[in-house]
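For this depiction, one protein chain was excluded, whereas all remaining protein chains were kept in their positions.
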């Protein structure tokens, strides 16, 4: 029997697979397709303090083996999320991670504080890397000092473990990770999307109303693997790996490169059953390559 | 008649299409497939001062809509290139751009000086962005000051126009471009490859002997388009655009985003006729979207 | 209720300029409650195309377990669709979305206004309305003669007015040029077509109850990603937006801002 269980700060996962923030809404739509209790964990769509409408449409575009999105953190605000969205998830046996966003340090702190009071939430994921909003997000995510400050301030107001989601749009990912380790982050999520763009040949304008968007999907997988591998060599924090995962082999690749658990984003759009399928296939894939447990293969490929 | 001609510093191109450095050798192999005189220009593989063997193999790997390479600047050294490789190209009517690499500022200067003496060379492309060598390359390419210094020093020893090839592995591509503009670069080439990696599930090791490699191909096109668009809004230098081009529509997308000419890399491997095919198709593609000339559509999609 | 199926392509043939009619067979045909719903179709092999393509249901034949769709080739995805041969299978999610509301609609005089590839979903709708004893008038707008399709099928279901922009078939002009004449005699209208047309139609039909089907680029197609939102007209609406894939694609003309 292959042992899929993973334990990382604040989270006892029955398997290492969770949907990535923003690609799974608040769970409800996907519950039509499979039993959410199957998931290792469930990461909610980003919450801000006030409701946000987000960017104008078009908000998505397709690229080779990838897609662009510029949703712009549309969400009903942290209070409505707690009130309207979380109760639905009560009936599932799945740890929930809240994705926390903001335009200012104060907003991150407020959102974190508010959502931490909800007993349904097992951990926070600080989204300091959204490329699709004018203020906050990536501004914090590309500066080690400012990003560390967000984490420090948030840590003061919550007793939940804090995972910080790193942006790949940086020269030095290891420096960003180290800054988070010193700031007291409990774990890292990597990677968020790469800032990118597509032109519409007919209109001569960018396809996305927001001009730029975040590139996700298999196209970016090699970049995610590289960043996780580099960070794993120098930083001891647990890593939730993501970026282009579409199969159980991909999950194994992320684990070997240094991830402790994984999240699946864009692939949910092509196949809403993908998380469930991957969880089903993982035991035989691990076995095929000679592993008896997930814990066994994590960071196996990393030379220190 | 669609006018494909483009004129950028030191280069009168009959069309905007050239092969990207490192993906076309020194031209000879591709002359088997089509007449090199058809090309807008021909960019040579990187030259260093001394011969270099490069990295161990495996040096390439395939990824979704992309590939990784870690050739490591293998080349016979600038003198042998002038002596053994350039004469073959004499019989073609095509401007030649030399790609200049080095581990130290002095090496860049020496290579640039030596190759500038060759009358067959119309322009230099400074490769300060190779992610696959331990010293030089990307070290210069991710620091605005050091990269500007390379350009300043090289400009002193050559009377050929100098195009500087930017690395996409940076937080702020506009700052890199601005530093080059102040340093006296005549133009920019963008983008080089993104540092990336792939794990081999069987060996548990990275596929490439060099561990990391550069990601190229259609997977990175949206990142190239974004960076060119951002730089075009703030910097006036001509741009040779590249990154994932595989069709005449892609060429138009690069032109609209702000490129003046384009280079085609990885696609040559899938189809050695690709440069020739794209040159053939470009007139009708431009016409289809309502353009009578290449000069007309350059940067058409950029709002200032 | 079926949510996904590998449906078999029974037919895939040109119908008009760049426009194709495809017949799919599968169990799903038994589970299409409303006209105006769409199939969310997976494109290509492997991971080249991560986004599915939403295509409206043109017609349903539950006895033969068949669904007809009509699509225009405009980009990579529909080009791939065009190349698929009968016998091959397509992976579809469906039926998605909320279609045209027709419950309790009986003995009314109803106007359908379709433009271009907005025409297809109106066909299944028209058939439903007629089954419910309504009288249907259809106004179909196309760019040019070569782009026209299904005009005869609609003519069999009631009065049909064909309009082309260049006048090469039917009347010359835009659909909205001809709507005022119907305004006073109809009880309600349903419309589907390009955004500009929908705007003009709803403006012209101001006082009459109407429903329209919207299009937007989609990520998930199931309501989870917030790619396909539009704004609500009512400033006091507590959400302020609707998801086209889940709340729509059909909305009351009064509900959303175009």
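For reference, chains read A, B and C in written order, and residue numbers begin at 1 within each chain.
The rule is short, and it goes like this: a residue touches a chain if its C-beta (ideal position, glycine included) is under 8 Å from a C-beta of that chain, and two chains touch if they have at least 3 such contacts.
Small disclaimer: the values here were computed from a predicted structure and weren't measured.
Just name the one of B:40, B:131, B:187 or B:218 that touches the chain not displayed here.
B:218
With the full complex in mind, choose from C:7, C:23 or C:47 the residue touching the hidden chain.
C:47
Against the chain that's been left off, what residues of chain C make contact? List them.
Answer for chain C: residues 44-48 touch the chain left out.
If you put the missing chain back, which residues of chain B would it touch?
22-25, 29-30, 32-33, 45, 51, 53-54, 57-62, 64-67, 69, 71, 74, 76, 217-218, 246, 266-273
As a working rule, only the chains that are shown with their structure count from here on.
Find the most central chain, measuring centrality by the gap between its CA centroid and the centroid of all protein CA atoms shown.
A
Would you mind pulling out the distance in Å between where the CA atoms of chain A average out and where those of chain B do?
Those two chain centres are 34 Å apart.
Which integer distance in Å separates the CA centroid of chain A from that of chain C?
Those two chain centres are 36 Å apart.
Could you grab the centroid distance between chain B and chain C? Build each centroid from C-alpha atoms only and quote it in angstrom.
For chain B versus chain C, the centre distance works out to 46 Å.
Do you know which chain A residues sit against two or more other chains?
Within chain A, the residues that touch at least two other chains are 64-66, 217-218.
Where in chain C do residues touch at least two different other chains?
47-48
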